[in-house]
Each structure stands twice: as C-alpha cells, then as structure tokens.
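What follows is a structure written as structure tokens; I'll ask about it next.
One protein chain is absent from this view; the other protein chains keep their places.
Now for chain A:
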Amino acid sequence: MLYRTAGQFKTSYQADQALFPVRQDAVLLAVILAFAWVIFPLTASEFTFQTLLIPILIYSLAALGLNLLTGYAGQLSLGTAAFMGVGAYACYKMVTLMPWLNPIVAILFSGVFSAGVGVAFGIPSLRIKGFYLAIATLAAQFFLVWLFEKWGWLYNYNASGAIQVPNLEIFGVYVAGPQASSIVQYFVVLGVVTLLTVVCINLTRGNLGRTWKATRDMDIAAELIGINLMRSKLTAFAVSSYVVGVAGALFVFMWRGAAEPNLFDIPLSFRILFIAIIGGLGSVLGNYLGAILIVGLPVLLNTLPEALGIPISSATVEHLNIMIVGSLIVFFLIIEPHGLARLWALIREKLIIWPFPH
C-alpha cells in the first residue's frame, strides 16, 4: 500500500532512467539523508559518533570501492586494506609536505595514488581470473604492508614507525588531529561519502557500469560485442582503488588518528570483504547495510546484555561476535548469495504489490 507504484506513469525515457523512478524510494532516501545530515548530528553523543556513525560510513565507503571491483566487474580482490593504506600514507605525506593544503582536498587526492597502485596490481587480472587473481592481489597486500613498515620516508622516519595525524584546520576549524571534534569529522566523512556514493551510483548505472557487468558475466561475449577487456578491468581497478584509497585516508585522518602498518593487514581486507558479501555483491545499498551490521553488532552485543541486566564478560562478547558474524557469512553464502540488498529488494517487490499475492 505504502509502496504502490500504480499511477506513476513515465512519459519519457529520461523519466524512466531517473535515479528513483519510484517516488517512494526518493522519499525514503530523503528521510535517510535528513537523519544523516540533521537529526544524528543534533542528537548523537561522542560515543555514538566514534563507535557507530563515523566507522559505519568509512567502512561502507571501503566496501563500496571493493564492490565496484568484485561485485560489478567480477574481479576478486583480497588487497583492499593495502589499498586503503596507500590512501592513508599518501594523505599523510601530502599534509606533512604541504601543510597549506586543504585537508579535504588532500583526502580526495590521496585516492589518485591508490588508484595508480591498484592499476599496477590489477595488471595480472588480464591473464588470470577468480581465485588465482585473489592470490595475486594477496601479493599486493603483503608487499604494501611490508613497504609501509620498511620505507621510512613514508612515515617521516618516526621512531615509532607509525603515522600520527597532525592538527589540520579549514577556516579555523580543526577537522583532523587530536583537537578536532567528532561532529566536524562526522560532517567531513558524511560529505565525502555522499559525494562518492553519488559518483559510484552514476558510474554503475551508465555505460561504464554495463561494461563492467558484461565483463563480469561473460568476458568472451563482452569482447566480441566490442568491449576492450583490458580497459574495462583496469578502469574497474582504478575507480575501485580510488574509492578504497579515499576510505583509507578517512579511516586514519577522521577516525583512528594514528596508524601502524599492521592496521592495514589482511584482517581488515577480510572485514571489508565480509561487509560487501553480507551486504550484497553488485549493489551500492548493500555496503551500507553490511557495514551497519558488522560495525553495529559488537556495539549491540556490548550494550544490550548490560541494559537487560545480564552479566556477561567482555571476552564472551568478543567470542559471541565472531561466532555470529561467522554464521551470518555462511548463512548468506548458502541462503542469499546476493546479501542484505537482495533481501531488501524482495521486501520492496512484495510491498509494491501488497496486499495482493502477485
């Protein structure tokens, strides 16, 4: 009833190709954006910003980047964390070498470096596919983390071997570093994530998106209808690594505040892959749903038993979290390989025709 599309006629192809051909979707998105831009900033506590809102947005963006490559272009990658690291270190070098640089510009530009590195490590994809490509991207993972550790210039030869985010300001407001407030950082992250999400939606629904999907679904047919596979795969690596790199810069500059090389090790890659799989490969929305689940679940497990008065140790919570996330991944791989996004699509389909069965 709420989702009825009857009576919404399209009279032009432009209207049919609009971002939200169904009016209710646009309304729903407006509500979500109102929450994100107005209601959360007005009501959220420091704790909510730091444990939920900011990390969910950053993880969503990283998963979105991975999803472009794996879900849309069909190229499996296990090097996401390393590409995030490239973004973070590039951003660090830029703001320390050029302190006058606007930090948001630095964050957006740091993705260019990870895009370059991504393309270089994407070259094997021209010859190998599937699991073998995943192993090749693992090489990127190991090599880059090693490089972050051994190449002193990257962390300005700090004795600790870590990078420390300096205080950075725009028009007198601190946006990064120890003095920055959570609400400012939240707005910066939200702005960047919103911008890149719009860009990714447009790319995936247009010509480039169809090129990627064709490459994913049947590469031989794709080449015979005029797709240059090399270009298609390498643009996927470039755009994906760009988004992942920006997510990496946000990860360190807007949330963690400092980073050691092992922060960008395999567990982070897997975490982002899990978000993309649980959320739904080949979907933009899914990354947000997946990130909400993966980031939100431990917080829920930590606070819920306490609120209900059930005594539970933090070690047990940790184990419970791992068990639940693990079983969710198995569940989704078997029951719904297209993830939470597909579940939402099914609910939406049902709502459109409700109360009739078909």
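Following the convention adopted for this analysis, a contact is a pair of C-beta atoms (placed from the backbone, for glycine too) under 8 Å apart; a residue touches a chain by one contact, two chains touch by 3 or more; residues count from 1.
The rule we apply is simple: contacts and distances are computed from a predicted model.
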* Pick, from "TonB-dependent receptor", "Amino acid/amide ABC transporter ATP-binding protein 1, HAAT family", "Spore germination protein KA" or "Tol-Pal system protein TolQ", the protein name that UniProt gives for the chain of this complex that is not shown. => "Amino acid/amide ABC transporter ATP-binding protein 1, HAAT family"
* To do: Pick out which of A:L29, A:A221 or A:L304 touches the chain that's been left out of the picture.
  => A:A221
* To do: Would you indicate which residue among A:A90, A:L208 or A:M254 is in contact with the undisplayed chain?
  => A:L208
* Structure fact -> In the full complex, chain A touches the hidden chain through residues 12-14, 16-17, 19, 199, 202-203, 205-208, 210-211, 213-214, 216-218, 220-229, 235, 239, 282
